[in-house]
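Only one protein chain is missing; all other protein chains are in place.
Chain lettering (A and B) follows the sequence in which the chains are written, and residue indices restart at 1 in each chain.
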């Protein structure tokens, strides 16, 4: 549990909040690249940590991210014209349709046709522009001070070849920390995501699979190793032959986590990004560091399979949501599914949204299996406090790209072997993916 | 009218409010029994006086009412598994699907599969459970302190044989007191619920019926007799032959009332229960203390007839509601209906919701026909004040089941006869219904 004050500190991300200012020192996964795929495509509106932005790709193919409203009369640039060099002033830019003020991707007002030709007023007008970059099918935006822009994250999923990766996002109606804690907590996998048949001792359908290990020991012992990027979490489960099944995941500052693959299958990864304090974007990535995803896999993900979610067409809003009780099927819940809710993602969301938009952490009763969640909270709170105490004049941990080149792992080990050492090689992201650097 | 302070005192029912604490000393009509009809049926979520609960019937058929959220991480137990003795731990209980914590109907954590087998953590975990009981097709819940649980109400409708009773509930978007005042006020019956044709002196369709008496004298004189259970209200109307038509109703602390039958027909009764301070459940009961209801009658009630309301299928939300102006028919209003709104219940609701969710009682102008409403408010306010002043260390009036065995009555009496004495026998609930006691 947290004190009410710590719960506030953890969950408030607006400008001027301690956590919000810390988060602003990190690149933010902001849009799917597909949302601004084409040069001169329509601008996209979005809100990140309570700030309204408009993102667009100009006719020359460059990305721009601006504060949403025109400096003149505060009309939304979302309705703006994305103009090419063929336009009146000969430059690419986003023109407000109210009175024609036009901005380049750096927020400079480059045309002001409603003022006299000789006016220099436009030279004094500049709206806030945000550094923006593309990597790994994601558009990243940096909301912090201009003199402290870090390198882009070197997360392995973001740098593998495109055909080895599938990225989706979905809207979640909770605070980002609440969603993230679900990602850090690998204990619930034994329950929430279990096939209910595994709970039946007579059922022999899936013996010896990973899922079986997860259910055979629902009370993993957690080991947390603090790292520069965040923390390494080892969840140890007993197997029937006296060895340990280790499930090793990373949590990376400030909102990433990586979940192990089954055998040679795809690795899962997530990011949890505040829209405002009561909604967030849940990002989900399936990637294979070694080979292309198959069409069967990507079709499956696109339909809401694995960690992805089926969306209302044309949106990133889940088909299953609080308004329809996640289409829970109580008959299924009595037979083959532990929850009766279809899909890993929506099982998580039912739990997390069911807590209310900002869960009251003063009411919790945490146990030994919550060790990783507890450690991540402590780290986030300590980082936010230290950052605030330093008046922002410090570099948060977790920004070093070299440290981010990690990978989750799972392994069956004899009981006398060090999990940290034994998984060390497996936890290294493939060097080949970083040839660009 | 009330002062603004008294209006607050009357209408605020959350934990810690004076009225809220008083109301928590009474059993609350919480669910229709049909909502948790079967052993091992899906749990039901509900809110009472601002408190979130989950109610369920375990596989052995016992009812449980728990606070909604799991003690561990505050996931909603609404999504929980209602497990039988065939389950892993061999006991009936509601298992949270997030990490598998399982509770019995008394809120004790009886299984905690995500902690080591030898852990005793679960023995320290108990969530709030509420006493729950079934009577009269209703599931009752007690939200107050455990050492002051009263007997279940001995309302006649709740103890007659099941085939003599029809119970419904509907959501109303007002404070409970506002709804209840409509039930206490038998003056509006002459208008709101009148057949407009009765107002036409030429119309001879329904002379000498009860309805006719109600319209013949729309200005009844009210007599209020305070009682231990609440109050007895006599509404006296003149008839054309010089005698009085008496309509005698009871208001029982803290939210019940009983409305007289026509001849040997069914008696009507209500309860008005706060969900939060701006919504309530309006309960309606039609019962015949002497004989089974006919199929024609129950079909009529089920379709929204008499005091019941037509609902959106699969819900307890009225088909006619503020969003569609209660389907008011202005042509009907000009011809045969006083309101143009179909159904007694929805006529009431249009009035009560039309006042806003918490009516501003400082703006009222009450007359002699409001005597019963005024008296009920005074009683509620006095009881809440006395209860608060005693620090809750007192027994509110209205809890004695023997006193609750009353019945409404209507009677034509010579002008020199005491209504209280003349109706005394008729106002006694039939002794046979209490043989269990």
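List of remarks:
Throughout what follows, a residue touches a chain if its C-beta (ideal position, glycine included) is under 8 Å from a C-beta of that chain, and two chains touch if they have at least 3 such contacts.
Owing to the predicted nature of the structure, the values given are computational and were not obtained by experimental measurement.
Only one residue from A:3, A:114 or A:163 touches the chain missing from this view: A:114. For the options B:240, B:368, B:395 or B:418, the residue in contact with the chain missing from this view is B:368.
Across B:91, B:351 or B:386, the single residue that touches the chain missing here is B:351. Note that of B:164, B:190 or B:410, the residue touching the chain absent from this view is B:190. Of the listed positions B:119, B:212, B:333 or B:426, the one in contact with the omitted chain in the full complex is B:333. For chain A, the residues touching the absent chain in the complete assembly are 40, 42, 69, 71-76, 78-79, 81, 87-88, 97-100, 112-117, 119, 121, 124-125.
Taking the whole complex into account, chain B touches the unshown chain at residues 181, 187-188, 190-192, 199, 218-221, 328, 330, 333-334, 338-339, 341, 347, 350-352, 354-356, 359-361, 363-370.
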